[in-house]
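Complex shown without one protein chain; remaining protein chains in place.
Take a look at chain A:
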Amino acid sequence: MTCERFHFSSARDKVDLLSHLIIDMDTIEVSNLNRQFLFRQSHVGLSKARVARDAVLRFRPQISITPYHANVKDSNFNVDFFKQFNVVLNGLDNLDARRHVNRLCLAADVPLVESGTTGFLGQVTVHIKGKTECYECQPKPAPKTYPVCTITSTPTKFVHCIVWAKDLLFAKLFGDKNQENDLNVRSSDASSSSNHVEDVFERRNDEDIEQYGRRVYDHVFGYNIEVALSNEETWKNRNRPKPIYSRDVLDNELTRQNGNMDKNCSTNCPSSVSAMAALGMKNPQDIWGLMENSRIFLEALKLFFSKREEEIGNLTFDKDDQLAVEFVTAAANIRAASFGIPLHSLFEAKGIAGNIVHAVATTNAVIAGLIVIEAIKVLQNDTKNYRMTYCVEHPARKMLLMPVEPFEPNKSCYVCSETPLLLEINTHRAKLRDFVDKIVKATLGMNLPLIMHGSALLYEVGDDLDEAMVANYAANLEKVLSELPSPVTGGTMLTVEDLQQEFSCNINIKHREEFDEEKEPDGMVLSGWAPPPTVEGANKTIDNAGSTSEALPVEAEKSEEIETAPGKKRKLIEVSKNDGTSNAEEIKKNEKLQVLDDDDDDDLVILDGGDLGFSPSKKKCQW
């Protein structure tokens, strides 16, 4: 979308006189080329910001554009930096970055034009401090996390199997050995020796790879399932999984065949090592059966150990790592087979595991055009005509493009209205670290927080801290709230700030003993942030929500339809036009900032069947 917007704004005469700045931390990938048309095959691997700038200059050489190959959350993009600009255009696709930019634009008092697309859907919104809702006035559905027990013991959907395969099994086998891992099911027999269990995943010296692979296979798909089955309670109201052993699915013949085929691939360079290729399976859209998945599982594992041994122990899942995708697909499918969940193709599994956002050039073109139209209104101070515009797939009341007037700011928005929040937490059990990770960073989206209790500084992050302070804060993190130097108990109020975002928030603490493990897995509940009052059929937005936490990956919810809020919408406060400065003059003096961070990796998308001829029973998520 970046590309689109750039070239429109460039095509317009007046805008030639503006200077532009573009921030994007990404490099170009092949899969970008179906829509990011300023890029070519020869640019793969290069900085998006720089190549985009070069491309635009080729057809509008007189424009001034400065590229930054950087993360928009870098501390040098502070409030003073943002103050230089007359408008900010976002082409981000993760929630975290959007919230960050939103706060900076509020602090700098710079208009923000936000946008997003997924497939055929899209929207453009305008945010002016004090006049309209900020980006966070309407709560964006929090990315959903899965309870640990669903992933480890009782999956019901394919995505649960993917998360298990990716974050537990793959991480255990190929990732950092020192990381905590919930892979092994806790059996009801508390006396089972955990030492024995740990050894299972370690490959013994000179152990035959085939044998090791089967041992792992049998352990996670066979033994672990049997252990889980021994917990009668769990399965009272659930379908029982079936343990699967490799000897039942594959006989020894086949693995010897695999060994032969492998010789043909021995000249492959590491990056093109592929279990599919080794097994002669060509089509990523095929849905493999249990046997094929098992063969891929073992072959992929074998290839990791024989061709990429030096990487083992350091690997994290990467959707562009073919072998990793094959392994995770196979593992997820075998687990799915065990639990009676439908199997999926590699293509589909990759999309889920890699949080791939589906995208087409046409929707991006439409949204980009709309962004430029709003941006021009902002530059011309045409306040009465600012619109939030929604692009839908199925027309509503004859409309494919639906404009809505912006709403007033939400008076209880904790970002732009500074309303205090309420946190229910067990102050005797929860540590400050939990509060920082789960609330301050994950929920409130702060990067460089500072936490105060009255005048006492409980925690802060920064470059200029002396050793004693750093040590003090580190110690505080490990303390439970009620035992902090300035004790945090029920009835106290904490102030949390992010100085870079110039964002401050007050949180009232309420002590609570118990939390529901399934519904409130974090052991804390933040509230007090009321959605803005609208009539039923509230204006829902589609967003590029991203996974913000490092915990088990997320599925963000989608709003199925966009309905304009009829009747009782809060009115946009009129801004009276000021003096008679000619627009052309103003535009000449103006500058424009474009903030782009087209990182496709962040968002979990499960496709909607809809009209797309895709497999049914999948929910579309935010992007």
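The definition used in the following text is that a contact is a pair of C-beta atoms (placed from the backbone, for glycine too) under 8 Å apart; a residue touches a chain by one contact, two chains touch by 3 or more; residues count from 1.
Rule of thumb we're sticking to: contacts and distances are computed from a predicted model.
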{"item": "Identity of the absent chain, which is to be given by its UniProt protein name, from \"V-type proton ATPase subunit a\", \"CHCH domain-containing protein\", \"SUMO-activating enzyme subunit 1B-1 isoform X2\" or \"Somatolactin alpha\"", "value": "\"SUMO-activating enzyme subunit 1B-1 isoform X2\""}
{"item": "Residue among A:51, A:162, A:353 or A:366 touching the omitted chain", "value": "A:366"}
{"item": "Candidates A:67, A:91 or A:119 - the one touching the absent chain", "value": "A:119"}
{"item": "Chain A residues touching the omitted chain (full complex)", "value": "4, 7-8, 11-13, 30-31, 33-35, 37, 40-41, 59-61, 119-120, 282-285, 347, 351, 356-366, 368-373, 376, 387, 389, 391, 393-395, 398-403, 600, 605, 607, 609-614, 616-617"}
